[in-house]
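A single protein chain has been omitted from the complex, and every remaining protein chain is retained in its original position.
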Amino acid sequence: MSPRDTLTVEIPSRWVGPLRISGNAIDDEVEVPLATYESPLWPSVGRGARVSRMIEGGIRATLLDARMARSSLFVAPDAAGAFAADQVLHEREEELREAVAGTSRFARLIDVHTEVVGNLLFVRYALTTGDASGHNMVTHAAEALQALILSWDLGLEYGSISGNYCTDKKPSAVNGDLGRGRRVVADILIPHDVLEKTLRTDAKRMVDLVVRKNLVGGTIAGSLRSANAHYANMLLAIYLATGQDAANIVEGSQGITYAEEREEGLYFSCSLPHLIVGTVGNGKHLAHVDEALERLGCRAEREPGANANRLAAIIAATVLCGELSLLAAQTNQGELMRAHRSMERGRGSAAQRPAGTPGEEAQS
Amino acid sequence: MSPRDTLTVEIPSRWVGPLRISGNAIDDEVEVPLATYESPLWPSVGRGARVSRMIEGGIRATLLDARMARSSLFVAPDAAGAFAADQVLHEREEELREAVAGTSRFARLIDVHTEVVGNLLFVRYALTTGDASGHNMVTHAAEALQALILSWDLGLEYGSISGNYCTDKKPSAVNGDLGRGRRVVADILIPHDVLEKTLRTDAKRMVDLVVRKNLVGGTIAGSLRSANAHYANMLLAIYLATGQDAANIVEGSQGITYAEEREEGLYFSCSLPHLIVGTVGNGKHLAHVDEALERLGCRAEREPGANANRLAAIIAATVLCGELSLLAAQTNQGELMRAHRSMERGRGSAAQRPAGTPGEEAQS
Amino acid sequence: MSPRDTLTVEIPSRWVGPLRISGNAIDDEVEVPLATYESPLWPSVGRGARVSRMIEGGIRATLLDARMARSSLFVAPDAAGAFAADQVLHEREEELREAVAGTSRFARLIDVHTEVVGNLLFVRYALTTGDASGHNMVTHAAEALQALILSWDLGLEYGSISGNYCTDKKPSAVNGDLGRGRRVVADILIPHDVLEKTLRTDAKRMVDLVVRKNLVGGTIAGSLRSANAHYANMLLAIYLATGQDAANIVEGSQGITYAEEREEGLYFSCSLPHLIVGTVGNGKHLAHVDEALERLGCRAEREPGANANRLAAIIAATVLCGELSLLAAQTNQGELMRAHRSMERGRGSAAQRPAGTPGEEAQS
Partner (left out) sequence: MSPRDTLTVEIPSRWVGPLRISGNAIDDEVEVPLATYESPLWPSVGRGARVSRMIEGGIRATLLDARMARSSLFVAPDAAGAFAADQVLHEREEELREAVAGTSRFARLIDVHTEVVGNLLFVRYALTTGDASGHNMVTHAAEALQALILSWDLGLEYGSISGNYCTDKKPSAVNGDLGRGRRVVADILIPHDVLEKTLRTDAKRMVDLVVRKNLVGGTIAGSLRSANAHYANMLLAIYLATGQDAANIVEGSQGITYAEEREEGLYFSCSLPHLIVGTVGNGKHLAHVDEALERLGCRAEREPGANANRLAAIIAATVLCGELSLLAAQTNQGELMRAHRSMERGRGSAAQRPAGTPGEEAQS
């Protein structure tokens, strides 16, 4: 391997914010790092962050669940055999729990979900994995569980360590229904004057757009369990900057933006049902990642999982900032491209542009 | 903005291969750059590349289509009004074509697809965009088209420049049915002895796994228009290394792995119906990107689109290498984690490991 | 076969309405026949019909498209072979058109859509089929086309006369994107006082419910290209009464209810992108079916397709009536079950109940 074969790819990155975030996993003002080739994303998230700072409590992030899942595939002679084995699995769940606990200090089995298709038995294990996203932990656990189950002589044969009912890095419904990663909702109530001055829109236009574009447009596009404008953009940028396995933006891209017009202003929310995130593990040892996590306050001494919960809340709030800003721009004919062109001209100096110039990225 | 706010994120990267690829967009041996925090991906793709070099013609990549799409949303008073406007749009399609041609040297309108939902009119424009992925080109075009259509006084109001029926960076069915990006299939016929020696598996086990895991497992996971193990991993790594907007791995992750057992060996294919890729535009001016595209042979003097077609073919072949290698490993109980653990121990020196040690990444 | 083996199943049926309907396929007042074991459906649709008669023009039904589709499957040696054949198909489309015209007086080929997956070539033919729903017509045509294409020696083998990319009686996205059956939208603008007096609700509550239940609830349920409360109920009842192949309610069940609160009242719409319907063909020769079609005005001398268009418009309006009435009931806590229980007590005499007692069916 010649020296030219080992190198690093440098992605432009910038800290944006701070965002004001409160909730059951964080109560703080934090700047967020966004690594992206699409520089208009910076001022876009920045505008949302500005809104968050104008409001008591800022963006509220509610963390609802945390788990990682892996499904293994077993092959029985027929459906009766698969079902018989399935029943034994549930009867002996305690043994499965012990086997998982033996593979890691942090891994704990919290759910075993099965599905029989013909003679195929899919077994989906869900684990808590502390501050790790848990990809490797759950695969190790699945390996141990599969070996254990096969040793029980239930008439099963090895099918695959992963049966795609997990599901990793593919769009799915199962992750929404059964959970995988952090389930988190970010929401905010934006007064009418902030909407007008900072976002140049109003509550009715925002709600109309959320319904028509995200929900109806998403429906005809066939966007499975998903209705948003561009979660993937924010996720990619913050995933790269914090050492996440960024291929998990595939699942992350599935989420629902929901808004209501109220007397006090606009209620605006981003629900991310399966946000994969970790503060330890692969990629987290790199210097810039370590630094980023430190600066985000995700390196503190906390109970296992709390740092990752905090990071999940921060990421959800970041998604909300970018989603809010892009949608606001799209309520106005022509604004998106005007901002984009101004950004293109001033590439590299977005931060110097006058406040109120969103520079939305054009995509989505 | 303090200096610490502008920086670059460094993603570990390695050139892997070479891959032997032939087809209607390329006939060459090329190494491919993979930027990733998940280093086991390198030997995994490398093993697939080794297979490609053992076979006459290697991986064949067939490019079937190229286009970029954006949908705009118009609001009519009712469905009758939306439909009347819809009909005018198709009658005056020539004017739409001219308007698009006026926005760029490369943009050409090739399809206008509409859908009416109640009083909402979604208009999906498809363009050829030369060697650019075309995100900006199509948004510029959509802006011009929307202004033009609104000027026709058809009783329409502005809804949104993007109506999510495009669809960008969200899982969808529409991109598969109507196209967006490059449509490309990579396939290969692998003799039985290569399967056995290099991939340590056989044709029957591979076909069984493809059907049970990708197709059946994908079906119960709810993987819309998708059946594969981990396209997203390879896409992310090569997207980052070649300056693509990597959030497009969301669409890219939707694709179908299909295999057949034949007398001569295993027929194995990866179909990517909407692979977003460009060799010019955002992110392509960075030094390491420019170098990577040059080394991939995607900076040659060719007709517009041909460099991007070549890159699409290379990417599809890379996806096939990683998909093939992971699936082969998963046919054997325990192989995935053994390889992964060996890789973990030897992190950073994967290339020095003996040939035949796949070091598959554990995910998916 | 003993006599007891051949019999008829008697489904309770009732004519409901009349509905006031206008649009590009009908301008009339018609009663509609509903055959169902779920008798609360009658007063439910009846309440919607009453609303339609209180409004100038009543329910507007806009017919946007009509076609029937069948996909055949061909097997090539590889993707390059499949793509080469695909190109020939499009070059020789004129010959395909002639072949179709030769199979029926009414069948006309209007679209050939292909998709290549690995070495598999799916060819989806779309035909106009006059007043027939076209199931048999399109299968005859597909048979002729497949034989013709195989005779061209393109290296293809027979895969299947139907490749499931049609798609018949399965939920799908392709039927929405490419069309199958009638595409029709029914909509209505309901003044505030009618909402209050006849439907006991208001515009804001209706819009909130449509968004929260149909669009958001539908999204988390994974309702592909679909967002409604219970289209399937109305479709089944009128399909059975008019001799349709009622298994096509599967596709019919996919549709979108969309509503807007306006100064003048509630805009309410039901979009049915692929409503399969015919006025001639299988099942239409039975006496009660013939009578029903006659009474619906669908036996008149009209150009081919116009009777089926009229029937499609009537069915869409019927769907709107039932959807409107159920949703209105669901805006009020407890109303649905109160009405249902009253209906249960008075089963068989629903028509005698005082006006304003909806008797909604409980499902959905």
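Chains: A, B and C, in written order; residue numbering restarts at 1 for each.
We take it that contacts are C-beta pairs under 8 Å (C-beta built on N, C-alpha and C of every residue); 3 or more make two chains touch, one makes a residue touch a chain.
Predicted model, so just to flag it, every value in this text is computed and none were measured.
**Q** Given the contact rule set out at the top, which of the displayed chains would the hidden chain touch in the full complex?
**A** Among the chains that are shown, those touched by the missing chain are A, B, C.
**Q** Which listed residue, A:143, A:187 or A:323, touches the chain dropped from view?
**A** A:187
**Q** In the whole complex, not just what's shown, which of C:44, C:71, C:198 or C:325 touches the removed chain?
**A** Considering the complete complex, C:71 is the one touching the chain left out.
**Q** If the hidden chain were put back, which of C:80, C:96, C:166 or C:296 would touch it?
**A** Counting the whole complex, the residue in contact with the absent chain is C:166.
**Q** What is the set of chain A residues that contact the non-displayed chain in the whole complex?
**A** Missing-chain contacts on chain A: residues 23-24, 60, 62, 64, 78-80, 83, 86, 115-120, 173-174, 176-178, 185-187, 189, 222, 224-225, 256, 258-260, 267, 269, 271, 273.
**Q** Taking the full complex into account, what residues of chain B touch the chain not shown?
**A** Here the touching residues of chain B are 173, 176-177, 211, 215-216, 218-220, 222, 224-227, 256, 258.
**Q** Which parts of chain C are in contact with the chain that was left out?
**A** Considering the whole complex, chain C reaches the absent chain at 1, 4-15, 31, 33, 35, 37-38, 71, 73, 75, 115, 117, 120, 122, 135-136, 139-140, 143, 146-147, 150, 158-175, 209, 212-214, 216-218, 220-226, 228-233, 235-236, 240-241, 243-247, 249-250, 253-254, 282-283, 286, 288, 330-331, 333-334, 336-337, 340, 351, 362-364.
Operating definition for what follows: only the chains that are shown with their structure count from here on.
**Q** Taking each chain's centre as its mean C-alpha position, how far apart are chain A and chain C in Å?
**A** It comes to 38 Å between the two C-alpha centres.
**Q** Taking each residue of chain B in turn, which ones touch at least two of the other chains?
**A** Each of 115, 117, 120, 173-174, 222, 224-225 in chain B touches at least two other chains.
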